[in-house]
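Shown below is the structure under consideration.
Each chain you see keeps its place in the complex, though not every chain is here.
Note that the chains are named A and B in the order they appear, and that numbering of residues resets to 1 at the start of each chain.
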């Protein structure tokens, strides 16, 4: 997004090529992850995530609505992402652009298609009334790797959510979260791959590959991004490493 | 409203406050990495984050003022900050608040120092519970100072209002919903100049006068908290500088 001097690009690449990183991490090393659940009291669930210098706040709201005509027995999930200008000098106010839309859709698929929440359990009256879950991701501080921070935040906020059944004369109860897919993002700089890119690494990245795996090691979502490419061997390496890292990180996010 | 009175015979409110008492306030400066300046506030149940970028070049160019900087504020509520989810993006209320807050800051920022530039102030309401515009303005003033933006003073904001026929300071959510008036103000503490003043509801001139006095006094107390937050921030920075200096001296 930014214009970065060739010098910075060279510097980061040369370090990476020798297995080092500007902030001293190993290639497969994630930055410190802090998860504060229940931060936003007006939300049904929420989590404030710090991933190194990146900070994301995710709120889950549950609203009563009608099901889609073709899925009368299911609730639904809507994920939005606002790259608010607070988080970076390069983010602009206004309706979400392609970067924010891609981010929201990848997080959304990682949650929805992986059946993290059983949509059938969100049905109240078939064809008439269901819970709609809004997962709103608010990026507060952009210090690299928003994909994983957002994804951790969404999962953490869901595990924190309470279904406000008292609104329909029931009793509030915790939302059931069926799976715990953890998103891991590899970033390729020229021919070197690092994980959990810092801001500077994001700025010089050639390609990006996000892989979400669940507690059984199964792949639940993938997204390749940016203008570079991956070899088949690189894809293999990234998927394997993603499974390993996801298992390390999952307890920190799910808590 | 007769039963469940908002202010009892002894002048004590539902949450135990006196009529001229503020809700608890926690303020911290320098909380974000990317912004040029930032601050965070918890005021009662409100939680607001502020970030400042600039002075930087104003875009698009035709918006530039050749003689001075623009001060452009954006007040925004997170969708999950309120009970009923708010749709993302600015609504008319946010646009109006952004405008009056921008105007208030324009009065104190030394805009002549930065012709053609813009100072951008972003206020994100993460949790809302009555009085968010005063909360947002108060924390944004600290973020501006944290960003090193030269200002004639650090402005402070507070509301007064009327509930159960009594003039009270800093309405909470219930008082705001059921009260008769809400009057947010912001002042330049050094001069007591009013830079923000809005009112709706129903109030007599006498009630307005006594409430305004109450709110001006409160703004001074709030200003002290703003300065404290900056002092703590400065102490941290100084300590760090000392540490850096010490290490560079080979200690």
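As a working rule, contacts are C-beta pairs under 8 Å (C-beta built on N, C-alpha and C of every residue); 3 or more make two chains touch, one makes a residue touch a chain.
This structure is a prediction, so every number in the text was calculated from the model and none was measured.
Stoichiometry of the full complex in this file, given in the displayed chain labels: A x3, B x3.
Basically, only the chains that are shown with their structure count from here on.
For this pair, subunit A with subunit B, the centres built from the Cα atoms lie 32 Å apart. Of all residues in subunit A, those touching subunit B in their complex are 39-43, 46, 53, 55, 57, 59-61, 63, 80, 82, 84-89, 93, 95, 134, 136, 138, 140-143, 199.
Taken in their complex, subunit B has these residues touching subunit A: 32-35, 45, 47, 49, 51, 53, 56, 74, 76, 78-83, 85, 88-90, 120, 122, 124, 126-129.
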